[in-house]
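A single protein chain has been removed from this complex, and every other one stays in its place.
For clarity, chains are labelled A, B and C in written order, and residue numbers in each chain start from 1.
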Amino acid sequence: MASYAKRLWLEEDLGDDYRWSYRVSEVLFSGRSEYQEVDLVDTPTWGKVLLLDGKMQSTEADEEVYHELLVHPTLLHHPNPKRVFIMGGGEGATAREVLRHRSVEQVVMVDIDKVVTDFCSQHLARNQAAFRDPRLTLINDDARVQLEAAEDASFDVIIADLADPLDGGPCYQLYTQEFYRNVVLRKLAPGGVFVTQSGPAGFLSCREVFASIHATVRSVFPAVLAYAQHIPSFCDTWGFNIGFQDPQQAPVLSPEEMDARISERISNGPLGFLDGTTFAGLRQLNKMVRAALEGPDVEVYTLDNARFIHGAGVKSAGS
Amino acid sequence: MASYAKRLWLEEDLGDDYRWSYRVSEVLFSGRSEYQEVDLVDTPTWGKVLLLDGKMQSTEADEEVYHELLVHPTLLHHPNPKRVFIMGGGEGATAREVLRHRSVEQVVMVDIDKVVTDFCSQHLARNQAAFRDPRLTLINDDARVQLEAAEDASFDVIIADLADPLDGGPCYQLYTQEFYRNVVLRKLAPGGVFVTQSGPAGFLSCREVFASIHATVRSVFPAVLAYAQHIPSFCDTWGFNIGFQDPQQAPVLSPEEMDARISERISNGPLGFLDGTTFAGLRQLNKMVRAALEGPDVEVYTLDNARFIHGAGVKSAGS
Amino acid sequence: MASYAKRLWLEEDLGDDYRWSYRVSEVLFSGRSEYQEVDLVDTPTWGKVLLLDGKMQSTEADEEVYHELLVHPTLLHHPNPKRVFIMGGGEGATAREVLRHRSVEQVVMVDIDKVVTDFCSQHLARNQAAFRDPRLTLINDDARVQLEAAEDASFDVIIADLADPLDGGPCYQLYTQEFYRNVVLRKLAPGGVFVTQSGPAGFLSCREVFASIHATVRSVFPAVLAYAQHIPSFCDTWGFNIGFQDPQQAPVLSPEEMDARISERISNGPLGFLDGTTFAGLRQLNKMVRAALEGPDVEVYTLDNARFIHGAGVKSAGS
Partner (left out) sequence: MASYAKRLWLEEDLGDDYRWSYRVSEVLFSGRSEYQEVDLVDTPTWGKVLLLDGKMQSTEADEEVYHELLVHPTLLHHPNPKRVFIMGGGEGATAREVLRHRSVEQVVMVDIDKVVTDFCSQHLARNQAAFRDPRLTLINDDARVQLEAAEDASFDVIIADLADPLDGGPCYQLYTQEFYRNVVLRKLAPGGVFVTQSGPAGFLSCREVFASIHATVRSVFPAVLAYAQHIPSFCDTWGFNIGFQDPQQAPVLSPEEMDARISERISNGPLGFLDGTTFAGLRQLNKMVRAALEGPDVEVYTLDNARFIHGAGVKSAGS
């Protein structure tokens, strides 16, 4: 066993001249869709790891942190979130966290790849209950098409759990000013809140996409809140941006208010990672990242001019 | 050139089943002391990298962030730091940051390895001025011996820029309760402040040494302040602990106070990474790390019972 | 697909400071016995690869060459081989090649690991017919126990298709003078011929085990014939030693005689790799290897003094 395990490695490029490798002890399940390969492997370092096209999507060791941070700050900032739309999120963990909110009555999750959602609902034990929750409507389609087709003002919260805006990838349109203005903002109910995963947000990496996603959200929403946390299995600090439809309602919950809402609203005990103090830390970005966000040269993503990041080392959270 | 560079890689184990590699474009200088090998290599990912025994010590890309965080919060919390003792720090960057404080009159830096200090004073352009600053006294000796030999109450600030408390390594005694109580605390002048680099402090890694170093500092000093920041070239979030001799003077500067002191006290322009807001973020540790620090099972390092971490993936910041 | 395949690599140590890696496009089947893990993976470089404990056992690309060389020179040098005993060989390819000889009436194959033989009979298409051939008796047991229990003088040919005599491994006794003298030689019928895979036989590697296996066979058998061929997937030249019970019958078939016997005796067309000229080349070892075999310092393996090779980069052909 030991000797076997020493020999099979997953290697991931983190940059052109920079990569990491982690040992795979077992390939648990493999599948393939028309869009991508799907694998679940076991590793000594990260526990079970979900791979899409051989790339780390989430790990048993730290997916909870990523998903808590994607979901809860947004829902906690909304006064009473009932209807939630998830773009992507096929793994099921985003829905799992959303469904912990007692106020939530309906979750619509739209992920294009049925093979992924079937695979995850079958093989990811943590997320099985979410897939079977009667409040969840799972649709395998293009998230944009489904959101455009929804009635205006129909969602309290919209969550973008999508792959980074890779050049040529299918997700880039979902990061543009046009999409935010013409679709997302319009589908939010009054007081609605939007959040998007926003790529690497370290002081060395935040200019790749994080700064532009932030600028794009800010160009459309009356108020925006950025925060970031180091996620070990992404090998970087990861960023998020919340857009508020109503600037009055908006930032920022005090640590005490956040703690109070967590205990009132969230079922299944307190959260593992997030609380008021944690969030107070994460939303006070460091000087280098703030300089990047505030720089005069940050580009807003539009359908025309979006510069998109390329290649490796990028979380593909959604599609 | 491109093809050459593709072929020489530095590989570093980050754990038993987990490693990373980065391409080396050129081996610039190599030396060897009785303690270790010293190399300066150039890399596309990190710029120039200083290696001790083939292990990343600091990189052009992010050493500034590490050294700002090691030095400035501590000196800024002291009302008027004049005399500073650095344990380790052979690279010279810690001294460089200390010497930016206009109040500083004397810096004693004790690093055991003359080959390293000679190498760095010669080859690291950023630190050359620090090595030649008349306020700096550089001694190549055991830091403990020199600190013990110093007059009591002689330093306003003591900085431990040492290798992690590796099992069998030379530095573990410098992380014990006995050393803090019998040496460090005694050599601090009234109102003195101590800081130690404290190893990995991510939510997955903080139980390795960070929690114990924190507990050990807290067991000796009347007040303690912990903070952490993701350092890309260490592939983890990195922790620091400040110990205050005088609890009255102690935590915590407001962001505005910190910003004011930075502009009053520090020469050569504002800092690149640190300001009041940055520090306010970093000292509000997340819930998982706080739980680790506050857990009932955290061991205080003593000469007798210190459990020390092993092996790879560990910053050897000092010796 | 391409991106996935780029990321999963099998890494094999070829020495302490030396390794290779080949990309795995798919893990086809995995199993585990009480002795070892068994996997069949697909690779762009070698086609399908059988792994025991994660180590390359044989590849679609070149197993034919290894198995032709293990089997045919020995059977062709026997005047009329009818009864054949295979030690190890669980993969089935050795039996497959033996069964191509029209004269063969009975093959006894003894491999300790039923999981391996079941796995290979099910998943290795090339060898399925051999596993089902009525002339084959497959026994899952210790090869030594079974050979000792056989009637004396019962086999025309005995083939050792075993793991290298690794230190501590289960196979080392099967490479000793005692075993050859007390068991192998005794079980051979008059005119009988023995062959053993004999490990790396390159000019840099032949002193590891090849020279000693040669010396050991020579110390027991009246005549011995060594030959070697570069096998790409073993990343070395590989050696074989034939021991002849009867020196009269013995070496060496001329190329013409070998070609004639191949066409008379072997079913399913001519061989892919071996013919008389090929063998004439392979049995004329180079000067460095001959010097190693003839050196005064070569150790004969005995139960007492056998020095065994360690570790990695070694063909585990059999058990």
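Everything below uses one rule, namely that a residue touches a chain if its C-beta (ideal position, glycine included) is under 8 Å from a C-beta of that chain, and two chains touch if they have at least 3 such contacts.
Only a predicted model underlies this, so the values are computations on that prediction, with no experimental measurement involved.
A.B. asks: Touched by the hidden chain, which of the shown chains?
C.D. replies: Output: missing chain touches B, C.
A.B. asks: Among C:Ala129, C:Ala153, C:Met288 or C:Leu303, which residue is in touch with the absent chain?
C.D. replies: Of the candidates C:Ala129, C:Ala153, C:Met288 or C:Leu303, C:Met288 is in touch with the missing chain.
A.B. asks: Under the stated touch rule, tell me which residues of chain C contact the chain that is not displayed.
C.D. replies: 5, 14-23, 43-45, 61-62, 65, 202-205, 229-230, 232, 235-237, 271-275, 277-278, 280-288, 290
A.B. asks: May I ask you to list the residues on chain B that touch the chain which is not drawn?
C.D. replies: 1, 3-12, 21, 24, 26-27, 30, 32, 37, 39, 51, 53-55
We take it that only the chains that are shown with their structure count from here on.
A.B. asks: If I average the CA coordinates per chain, which chain comes out farthest from chain C?
C.D. replies: B
A.B. asks: I need the rotation angle between the copies chain A and chain B from a CA superposition, between 0 and 180°, in steps of 5.
C.D. replies: 180
A.B. asks: Can you check how far apart chain B and chain C are, centre to centre, with Cα atoms defining each centre and the answer in Å?
C.D. replies: For chain B versus chain C, the centre distance works out to 57 Å.
A.B. asks: Using the average of all C-alpha atoms in each chain as its centre, how far is it in Å between chain A and chain B?
C.D. replies: Centre-to-centre distance between chain A and chain B: 34 Å.
A.B. asks: Would you pick out the residues of chain A that each touch at least 2 other chains?
C.D. replies: 5, 21
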